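Just one protein chain is left out here, and the rest sit where they should.
Order as written gives the chain letters A, B and C; numbering starts at 1 within each chain.
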């Protein structure tokens, strides 16, 4: 396999931004990526200081992403970054991503992808024209046992899916900490920076993608009840949805950031005509399978009996737990393989990373959810009709 | 305390009816109740055979409930049954209960109480007139750790409740076993016997009562999506509800009988402004409490630090697990205490058993859920305005 | 099947004795036993008062066990008790049991059986001569999932057993509560009443029996380290043993009553050449099986895939948890079946209840453990050579 080390630039992820460090560690953890350039903050001074903190070479420690774009393009191709990782608050995803895509760079972008479906469509068109790899860090689908779950659904071990319960509960926004100087809380509760979704955008979108990834189901309609519990908060902090899928399956999707004591409690349960599965992010190394009429089975990461995708995305032997950072790294590795292979705009399914289409579908989901909630919480069409490879 | 042994008669619960044996064992397990009379099946031959199976004295082993009613009334008061336990399929709850109430007997009746709110109102009026004790076996509220949860809510340890998730998942009806001769499946999927609710009636009603009991919240509105997954089945086997409570709390209530591998998976989670709780019926001996900013706490049955109600409803020391049958017995014991105390129609709250009002509220809940689902799954007013002590 | 209701008398189990109530509830819970006579305490006044508390008929509420023995023998056989349940502190097991056996009564006796192997041998001889049923309430082997574990070992699903870890941890004696008036603590820490073993006698003996029941292994030698942690206590409160079995398997057996926060934490793990099992008393409704090279399996009580013994000892459907009291009742039911069948002295294995030989083996185990610990914790022969049906 072509495994040459890729050069990564980063936009965002400076001081105080925990997720930037996660992206850097994940991208580099297997030695397949070098972090060589960055514009790590929105203010040049802070950007440069942040770059020095993390050891960037002064020549490639940029004050702004535009400067980075321009100066990297000016480098010979064998020195230039291979891709840019965009880890800014959501509001700058679109301009940064579009500019880098148009310049021919591959992109890894945090989620939710952009603010509106219009932006998403524009971005898809840009990606299609540029034929670049574009990955979205729906990191939870990088877990090996999630891949095992997907495999078992594909193999028909659950039969036809009837019911899906996905939930994502957190409690860190139970109080109005956005007024205490907490940076994350500030931008995540600010519609100008986060977009129209609060909890539904930040974590509900992960839940939507996890269902799509594991089950392959497509949402038909949703009925959403979105609430802001903390007085004065400007975005929702709680979202409850009834969901119908195009195959007739029914489901619930709920996400909240006011569930005190819930830390990062993403869970998926799905049942078909032959069995059910259950997976939980906080204990990610096993998957429960319940076949009809037989004892429950616990599948554990690292065992020979797992599917190839689960094995390929595992580093350590069984019993030596892997966790969040490895799952994140798996998304980077898959995107990296696609970049090396020149996979183009539609490389997601083949190389097993969430791509720009997944990102766009997430934006659509957030929009339809908010629309349903604003329309007296009525059932709302939420089909996403765009197809990979078609024109956006 | 007056603890004289009460004499119990039973209607229903003959051969093949597992729940009848549960009621008898639960009622009698602490030696406070004697099972002395019964009309255990709807056909006289089977009733008599069933009574002989369980050792009823021939003189009080009746062929029909009407016969039992008449002949027990003819006995001197100190021999006559003190109360009747009604464990028939739902369709006969109303006539049997009404007749025994009107004759002045105390009643313990299985849930859901009756088929319609009209019947429920009639029954309440009868109970009020007769001044009898009327208990409904919402057995899950008999668990000591459920009582501890209720206590903690009452004490304000959770703060103001914001979010409630209650779920009740089973898998035993994932296939069309009502056609295989399984008696339970037959009547539970038959609208003539079960009423208008399938899963929502059989188990959703338990979920509704559990929330009401623990949190004290009152439902304001619901938005329900009810489905029948098994082809040809005549009642729903899956129900998903968004719920709004009158205090502003939001919630989800879901119940299903097609979740393969789920056995009797009733769970309650509730979060307030100060903390959250979690309880699960299949592991009933502990309760999780998550206070804000402090380590999660596991409260275990049998410990000195629990509330008085939890202690009063416990038989064994900690670590010696109690389970389903003891919780059921707790409902019988509380109803029995009310009967001994002559508590009358409104004795539920004082003696801590679900009473006829709880039963009526459950019927209302089922009706409003089905109404919502039939009205294009729109939000539907589901307030229950009846109050204990007021005229029905 | 012959299921006539048996008449039970009880010795011990009066006021303040929680275990007496457990025995009565368990014996009677399925309606196959009537509690009709008792001498519930060692002082006549307290005995009579206790009997009145629990509703014994005055004529059969006796002041002493000798009076009960004499007066019951004087009753016609069809009124006389069928068996006596002995639930006194250990020191009186022997005289009471021997007297009732010699008078031809069947006996159910709490554990440990007696104080010395000499007493045990004498009792076995008496039982053999009288040809009576004699059960010992090693209640944990009454759990259905324990029976499933035993079945799987017998079927060879684990292969040849290599390693066994059994542990029984409690914390209730971490402080010197025997000086606070706690009755249980008083007699259990008093060698005159408990015998030579403290923790090793009270709970270590359960652990020994559980291993024997599930695995069928026979102890060859032990090396024991027994400690009294609480200053001034007169019996051990902590015991750690290395164990060798005659088939070459090795193991650990440990039991403690100073493990704060451990409630009644009896666990068994066993591994063979083909797989391993794990069971825990505090969550008794499932059994873990780990077959080599395949996913772990969770067997749950109440399912069709279980063995016949597990099914026969189950009352409720899956998901409706059963617990301590039902397991206890299973021992009584099995002993009752043996009594009805006239099974005689050697009925344990056939009717699946722990019998006098199991009780005697437990006494031997306690003696050898104490001997090892007193001999500088050296390895000590602990083979138990008595065989059912042979002369004691």
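Here, a residue touches a chain if its C-beta (ideal position, glycine included) is under 8 Å from a C-beta of that chain, and two chains touch if they have at least 3 such contacts.
These numbers were taken from a predicted model, which means no experiment stands behind them.
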Touching partners, among the displayed chains, of the absent chain: A, B, C
Hidden-chain contact residue, picked from the options C:240, C:264, C:330 or C:369: C:240
Contact partner of the left-out chain, one of A:191, A:321 or A:344: A:321
Touch with the omitted chain, as defined above, among B:300, B:351 or B:368: B:300
Listed residues C:94, C:134 or C:254, member touching the removed chain: C:254
Given C:274, C:311, C:350 or C:388, the one touching the chain that is not displayed: C:274
Positions on chain B where the hidden chain makes contact: 289, 293-300, 303-305
Where the unshown chain meets chain C, residue by residue: 162-163, 165, 167, 171, 174-175, 223, 225, 227, 229, 238, 240, 242, 244, 250-252, 254, 256, 258-262, 269, 271-276, 290-292, 296, 376-379
Where the unshown chain meets chain A, residue by residue: 5, 18, 21-22, 24-25, 28-31, 54-55, 170, 172, 262-265, 281-285, 300, 302, 315-326
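Assume only the chains that are shown with their structure count from here on.
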Self-contact between copies chain A and chain B, residue sets same or different by half: same
Angle of the C-alpha superposing rotation, chain B to chain C, to the nearest 5 degrees: 180
Where chain A and chain C are represented by their mean Cα positions, the distance between them in whole Å: 56
Whole-Å gap between the CA centroids of chain B and chain C: 36
Cα-centroid distance, chain A relative to chain B, in whole angstrom: 44
Residues of chain B touching at least two other chains: 262
